[in-house]
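All protein chains but one are shown in place.
Chains: A and B, in written order; residue numbering restarts at 1 for each.
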Amino acid sequence: MVLTIDSPDTVCSIDTEASLVTVRSRVRATAVDLGFGIVEQTKLVTAASELARNVLRYAERGEMIVEVLENSDRRGIRVTFADDGPGIANVELALRDGYSTGDSLGIGLPGAKRLVDDLTIDSALGRGTTVVITTWAS
Amino acid sequence: MKLEDATPIIQLGAHLLVSLQGDLDDRAVLQLESDITNSVAKTKATGVLLELSGLTIIDSFIARVIARLAGMIRLLGADVVVVGIQPAVAITLMELGIGMQHLHTALNAADGMALLHEIRE
Partner (left out) sequence: MSQKVSATPIAPADYQLMIDSIVDTEVIMLDRDGTVLSWNHGAARMKGYTADEAIGQSIANFYQPEDVADGLMERELRTALESGRFEGEGWRVRKDGSRFWANVSLSPVRDASGEHIGYVKVCRDETERVERERLLQRQRDEILELSTPVMQIWERVLVLPIIGTLDSVRAARLTENLLQRIASDQAAIVILDISGVPMIDTAVAQHLFKTIQGAQLMGAQSIISGVRPETAQAMVHLGIDIGTVKSRNTLSDALQLAFRMISERTTTMPPAKNGASSTNGKTPAVAGPLS
């Protein structure tokens, strides 16, 4: 059973490049609090940075919510990125592994997905986009 | 842009050592590109070390910045070696699928210098 605890002050708006700094430091701080190792921290913060950049690039503004999750034997972090931008036409295509295409990194979703335990997207054309990533401390 | 915000560029003989750090936004990147290319031209440097140990996060944007900087430097006739990528960052870059295979890499500045000499031979 998963219990979610909403800590205060973990909602932040993404509307300028400076927001990316806040995104990274908030996610980093939460990961450190939960005892994530340096590698886990780096992966999670990088994924958050990628997704926050997507919000800026495609929707110009959006929101990030950081939540701490608890299970019987471990704790985790769930970060949600939500925007009212144009939305993703084909979510499945966006998630398809473009690993072999080298430098063409597209919107970085397959990459971000590999950095976290779970990544889900809720999006459609004209409906905005919500991306949720979850990683558990080991 | 304030002097203390500028990325330090250090000249070591015929080489330049550029230490990237902090949070690079679009404006800082443009400034960096200008500073580096002007330095290479002015000093006629034959090699540039891009020192990355100060970067705790390299996402696809920063990776692109590094690749583009390397491209500009090479166009000016200098070799480029990327040094100091932290283990956690290296692991993350791998998962992101960013290999930087076309770039020379070394563990630290000293090794990077040795590599620059090797390349020039």
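In the analysis below, a residue touches a chain if its C-beta (ideal position, glycine included) is under 8 Å from a C-beta of that chain, and two chains touch if they have at least 3 such contacts.
A quick note: this is a predicted structure, and the numbers were derived from the prediction, not measured.
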Sole contact to the chain not displayed, among B:Ile9, B:Leu55 or B:Ile73: B:Ile9
Positions on chain A contacted by the hidden chain, ascending: 1, 3, 5, 39, 70, 72-73
Interface with the unshown chain - residue positions in chain B: 3, 6-15, 17, 34-35, 38-39, 42-43, 83, 85-87, 90-91, 93-95, 99-101, 105-118, 121
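Operating definition for what follows: only the chains that are shown with their structure count from here on.
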Interchain centroid distance [CA atoms averaged], chain A/chain B, Å: 28
Chain A-touching residues of chain B, taken from the complex the two chains share: 23, 25-26, 56-61, 64, 67, 86-89, 91-92, 95-99
Residue ranges of chain A in contact with chain B within the complex: 17-18, 20-21, 24, 38-39, 41-43, 45-46, 49-50, 53, 98-99, 102-103, 105, 108, 110-112, 114-115
